[in-house]
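A single protein chain has been omitted; all remaining protein chains appear in their positions.
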Amino acid sequence: MTINSLIAQGMISSLLVYLLTKLNKKLGAFLTVLFSGYLLFVIFGFQNSAGEVFSLIHFGEFELTFMTSHYAWYFAIVLTLTYFLVSFFNPYWMKKMVNPAAYNMLFMVSMVGTVGVFYAKDFLTLFIFYEIVVWSSLFIIPMGKSRKTPVIYYTISSIGSFAMLYAIFYLYHSVGSFDIQAVSEAMSQAPNTYRFVFFTMIVAGLTKLGIFPFHTWLPAAHGSAPHTFSPVLSGGLVKVGGFIALITATVIPSFKILAGDLQLMGVPFENYLIMLLGAVSIVVGTLMAIKQEDAKKLIAYSTVSNSGYIIIGLMLNDQVGFAGGMMHVFNHAMASGAMFLSFAAIAYRTGTTKMSELGGLIKRMPLTFAAYLIAIISLAGIPPMSGFASKWLIFQGLASNGMMFIALAAFFGSIGSFLYVFRPLSAAFLGQLSPKHKDVKEVPWMMQIPLIIMSFLTIFYGIFPGRILAYISKIQESVGLKGVEIEGTKIIAATGMWDSLVITLVFGGGFMLAAILFFISPKAKPVDQMNTYTSGEFIYDPDHYHYAKNYYATFENNYGNKKRVELFFDAVALRVKEFGEMVKTMFFAKSVSFSIFWIMLFFTLVYFWGDKV
Amino acid sequence: MINPVLLIAIPLLAAFISVFIQKLSWVLLFGVSIFTAISGFFLQKGMFMIGGWKPPFGINLMIDDYSFIIIIVINLLFFLTLLSGMWELKKNKTILMVILAGINGLVMTGDLFNLFVFLEIITISGYILAASSDKYYSVFKYLVLGTLGSSLYLFGIMVLYGTLGTLNMADISQQFPNVSGSVKIISLTFVFAGLGVEAKLLPFNAWVKGIYGNTTPLTGPLFSTVFATGAIAVFGRIFGQILVPDSTLIFAFIALGLITFIFAETSAMASKKLRELLTFSSIGQAGLIITMFMIGGFYAALIQLINNAFAKTILFSYATKAYKSNGDDTINNMSGLFRKNVMMGFGFTVATLSLIGLPLFFGFYAKINMLQSAFALNMWIPALIILGSIIEGIYYIRLLVKLWNPGEEGQESSELAQSQFVIKNGFSLSLIAVLIGIIFVVSGIIPDFLTENIAKAADSLSDAATYLSTVLGGI
Amino acid sequence: MKKIIAILLTVAVALFVFTNLYSGDSDFKAFGEKSLEETVSKEFVNKTVDPQRVQPETGSANIVTSIVVNYRGFDTMGEVTVLFVSALGVALLGGVLRKKVTFRYKPGFIINQGMKIIVGIILISGIYIFVHGHLTPGGGFPGGAMIGSAFLLMYLSDDKFRTRIAAFKVLEGLAGSLIMIVGLVGLSTGGYFLYNFLPNGEIGQLLSAGIVPVLYVLVGLKVGSEVSNILGDFFIGEVEE
Partner (left out) sequence: MSQYLYIALMFVGIYGLLSQKNILKMIISLNIMELGLNLFIISTGYIKEAKAPIILFGNEGNYVDPLPQAIVLTAIVIGLGVTAVALMLARNIYKTYGTYEIDEIRGENDD
């Protein structure tokens, strides 16, 4: 099996899925499960392949080629795994979709597209598949709650992708090739060209990752996308941006090419600037996530903050921080996928994701609760889960370079994440059951599978992070970095080492102790959720007194809720429209004379220019 | 092999005959259109003298690879337009045949004055067809500007005649570089302004909004594809090969093209009606293609010209049909309309995505070629092209999302919120939409099967020496 | 203010044209200074475009006619088409009005009787002009216009003469078709569209110059019928179909 035939199969079977879904909705959805499993299986076979070249097609005078590599495999496996796990939810949502056939088809197309992005040998192939991913995911989003957010998504995405296209053709113009390898060799002689390309091309990565100031599409799109697609967007497609950043900064070795530039804290200032943006998005994402009422928006903002970690790690380009960033790609995919999926499960049973309408679901949906709990522990970076490993590595990388400010932001984000991930846990799962949800059951077994697998992987790689890091160190060596050092379950960094097994045992012990204490101590008495008193007055809208409302009120009051970046983008859009209206009234006026005036003015200007040709 | 003069003579003959055999005029119209659409592929190439008088004395038709491909495209587009506007033909059948002859002559002719005559044929026919929308003032505006434009053009070529003593394109293109600067600047600016009116460049195109914005299923695709393609192709021929501007003036022309592109795209973004949006998009595309012709990217310009023409066929047909069937084309009232006619929706979507230049569709190939040839000149033109493309993408995506997904903001998308609109007489359009959609997708993946001839056409446009030797040397 | 801007702009553009067109280094031939040798017209005047043909290559005494109908016959075909289209357009646009135009005055006796005398003369002169188009000044267009003016006079002078003359429509189409057929016959016999397949005869004779008089008569008939149609549409404003 080769990558190119895999892509072709994917595209053809997406059409097949479309037709089959037209025949029978469930059948098509099951086919997406089947095919994404097949894709995962095939991709897995490429684990140790590097440097194999597959030619896809001749595209005019250009040639589209794929090449296997370790970093491509890593990203591809994370993405296909996410798609595969999420696809288990598809069959249950077909009835609610406005256009299930198109959903299934676009789901497949975007999945195949991501594989194409990662295995691209040249920039043109990369861009083609990148855009395919963008537009195929774009048309899924409006099937959810909003018709405006896809436009926001496309706008920000296209700013990134067109900037990248510009950079690609700028490179093609100066290097004469689209090939990533050839470009990276040519760039080592031309740091000035590369500096420009670095900034234009990485915009694509930043927009897709949702780094400040391009983060606004994440909450908008993830929050309103169909419930089954939000996990793909957040867990999967955001990582495509990470891949672009990887290509721009590491595969084309920025740390070598820009070695002659101003170095800030051991990295070129270009990389440092991007890291600062990452730090800002950690802070912004955390602060905004704390304020959200809707669980999906909350998780979306947490994605902004975690994208910050990823980009910081990748930009470090060193032994440990980079490994942390790469590992965080996987961890975040699993954790945010699990979070979104558990809320999709909740929405499947209750029809809402608003936290103030939920509560006490731990008794009705224990498995969903467990999956969510494990995911947030991982996301907050608490030891037995895999999230700890990646965050620890990033902190190590920051600390060893002495990057105070960014490290501060990273710590802030870590602590802030306790706040925001705990809020849905407490609001949706703990507390008292809403009377509306008395009859809620656990989700069907097929929807439980992905939750179980994600939780398992999170725990497993929390205990044995070396399994992933060994592969990441291979990646690091293939791109010219020093591989991260692992000894058994020990990870060794410059300032210390950490044995995951020992830590897991310690935490396991602590957990047992807590469990024993919980079971022997007296239980709290459950109170009905709507049983709210206000000095004898009858309450007509007990929902507003739900404890999940204004959960962090005291904390939130310390900073405003003005979405300044959104306002800025809105203002820009408004100005563009106003400009368009002005053009209409200026050049397309009703009066004929006015139009002739412009023609005469054109002649006059040519005359006053005075240049004889 | 078919003598190209038949593509002018037979439609005209049919038009004259149709005057006294009116019952059969629709047979004549479709027969002639099918004839030209098919015979475009079997056109004899080379130089054809009218009346046997050799150039530069007589008038000649020139079929090189460039006009060959344009003829094929235009005649196909015309046929598609007829299919789309089948129910709107009414009394316009004779005029349509004349238009067919006129547009073919416009593209093929090798004489500047003859070009003026054909230009007038199609513009006057244009006024008359446009008047079927009952917006007489808009038509009057078109008439004034069109007449002014062709007068400016005529003045420009008569200045050239007074200087060089010839009107033949090949002869002029040979002598033009040696003409003094003052005559060059006069003739170039006047010819540019004159053709700019028809090619919809910005300061000259005030008529477009009233005409394109009030089109019927017949005139919409006719103006936006057949006329626009013909006008822009002539523009490319004149300024790419015959009257090639020198360094300073060409800068002004490129600037005008880019201004047209970006200004029109912002206007389209501010438009709330479908036909108006498409109007401004057409203007923007015209600006873009003319810019490409001006900077010498003939190949890219031709690809985009063809891409735009076929895409606009579907877009305008759909928009005008929607207006015709419902008396309204406000985008907000059309939400979810594609769910009622999926075939048209498919074609519309593919055409739009191709127009924006997204991969898997033909437009992407056009876009990368445009960027490639723009980068050959400098760094700013591609940046501006990309800026315009972003704006264009935004409003088209907004449109598509709206038309595919019914639903209130903040609610799950559902069939309940679907538009009350219907599309009547949509069968032929569905057929066209699916056909063009499939062609766009296939040629977006394997562009080679379309582009071989286009590359030859671009070569023939940049290869002035062959043109000269064919016209002036070959008898 | 608006007029001042209009004047300023017009003057600026006029200056643009004047300064460039008549500047010292301009190649534009000054008024009356040009030489026929520098233009393509020298071959038209000498009738030596194609030395391989039977001389004289075109038999028209009126050189302008030889250009209009023979050397650049394609332009003429185009302009006939323009007129044809505008006649059609006037009819189509006029169809919206659906109302006869009535005059405020009643045509008097003098107009009425004078018309009867003059119309015949005008018609004859018009026909004479386009039949002799290849010999004398004038030709199909002026002749056709004269025919049109005769009908204008009839429309103006006679209230009852307000019906559309259906024959004109047929004549228009027939003349147009014949022009194209003459052109196509040229294509089939000589290999070129509008090829002069008739003998040229002797310059100055009525029956000379090959297809030139044939075409010019057809053009004259066509223009005459079209101009009359246009006028008729203005007066009657109704289309029957």
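Some notes on this structure:
In this document, chain identifiers A, B and C correspond to the written order of the chains, with residue numbering beginning at 1 in each.
Everything below uses one rule, namely that contacts are C-beta pairs under 8 Å (C-beta built on N, C-alpha and C of every residue); 3 or more make two chains touch, one makes a residue touch a chain.
Keep in mind the model is a prediction, meaning the values are calculated, not measured.
Shown chains touched by the hidden chain across the complete assembly: A, B, C. Here one chain is not drawn; of B:Leu154, B:Ala252, B:Leu305 or B:Val471, the residue touching it is B:Leu154.
The missing chain, though absent from the display, is touched by one residue of C:Val45, C:Ala167 or C:Leu207; that residue is C:Val45. As for the chain not pictured, it touches subunit C at residues 2-3, 6-7, 9-11, 13-14, 17-18, 21, 29-36, 39-41, 44-45, 61-64, 67-68, 72, 75-76, 78-79, 82-83, 85-87, 89-90, 93-94, 96-97, 136-137, 139, 141, 203-204, 223, 230, 233-234. Listed for subunit A, the residues touching the missing chain in the whole complex are 588, 590-593, 596-597, 600. Although one chain is not displayed, its contacts with subunit B can still be listed: residues 113, 117, 120, 124, 127-128, 131, 134-140, 143-144, 147-148, 151, 154-155, 158, 161-162, 167, 209-210, 213, 273.
We take it that only the chains that are shown with their structure count from here on.
In terms of C-beta pairs in contact, A-B outnumbers the other of A-B and A-C. With centres defined by CA atoms alone, the chain at the far end from subunit B is A. Separation between the centroids of subunit B and subunit C, computed from CA atoms only, is 31 Å.
The distance from the centre of subunit A to the centre of subunit B, with each centre set as the mean of the Cα atoms, comes to 42 Å.
Residue positions of subunit C touching 2 or more other chains: 16, 20.
Shared contact sites, meaning residues of subunit B that touch two or more other chains, fall at 181-182, 185. By the touch rule above, subunit B contacts subunit C in their complex via residues 3, 5-6, 9, 12-13, 15-20, 22, 48-54, 56-59, 91-92, 94-95, 98, 101-102, 105, 109, 111, 113-114, 117-118, 120-121, 124-125, 127-128, 131-132, 134, 159, 161-168, 171, 179-183, 185-186. Across the complex, subunit A is touched by residues 140-141, 144-145, 148, 152, 181-182, 184-185, 188-189, 193, 202-209, 245-246, 248-249, 252, 256, 263-264, 266-271, 280, 335, 339, 353, 358-360, 364-365, 367-369, 371-372, 375-376, 379, 382-383, 386, 389-391, 393-394, 397-398, 400-402, 404-407, 409-415, 445-448, 451 of subunit B. Subunit C meets subunit B in the complex at residues 16-17, 19-21, 23, 25-29, 34, 38-41, 43-44, 49-50, 53, 70-75, 77-79, 81-82, 84-86, 88-89, 92-93, 95-96, 169-170, 172-177, 179-181, 183-184, 186-187, 190-196, 239, 241.
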